[in-house]
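Only a single protein chain was left out; the remaining protein chains are all shown in position.
Then we have chain A:
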Amino acid sequence: MTSVPVGSDPVQEVGIVASGDVVKARQIIRTLAQQSRLSLVDQTKLVTAASELARNTVVYGGGGTMRACVARDGAKVGVWVQFTDQGQGIPDLELALTDGWSSGKGMGLGLSGARRLVDEFDLRSAAGEGTTVTVVKWVR
């Protein structure tokens, strides 16, 4: 799932550098969610997850890229979203995914909450090597 399923729509790519880009990311994902015909609740969950991940990319990753598309895998349709940055990375993935743990002054709900809000969640990172988070939400 870290690469787009074969047969998916073309991938859109957008820089996520400033806080205004978090708003842009939400709008792009909302449009893809509507195109893939996710239910209203699932659209809301996916856009919220994307908002959390985009903010992390800006705040902790020092800026990066969002890639997203309508995903098609056999009979399944959904939205595939990936955030990549070349920032400080996450030394302890398990800790970062713990509800309430933040290295800054956040609530520590972004990563763990985003994982609950999507169907597939993949986090790859190491200290000093940047971070890649990939998520998919499928139409039920």
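The rule is short, and it goes like this: contacts are C-beta pairs under 8 Å (C-beta built on N, C-alpha and C of every residue); 3 or more make two chains touch, one makes a residue touch a chain; residues count from 1.
Simple rule for what comes next: contacts and distances are computed from a predicted model.
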There's a gap in the complex where one chain should be. From "Multidrug ABC transporter ATP-binding protein", "STAS domain-containing protein", "Glycine/D-amino acid oxidase-like deaminating enzyme" or "Carbon monoxide dehydrogenase medium chain", what does UniProt name that chain? "STAS domain-containing protein"
Hidden-chain contact residue, picked from the options A:Met1, A:Leu109, A:Leu123 or A:Val139: A:Leu109
Looking at the whole complex, which of A:Ser51, A:Thr65 or A:Gln88 touches the chain that is not displayed? A:Ser51
For the chain that got dropped from the picture, name the residues of chain A it touches. 19-20, 22-23, 26-27, 30, 40-41, 43-45, 47-48, 51-52, 55, 99, 106-107, 109-110, 112-113, 116-117
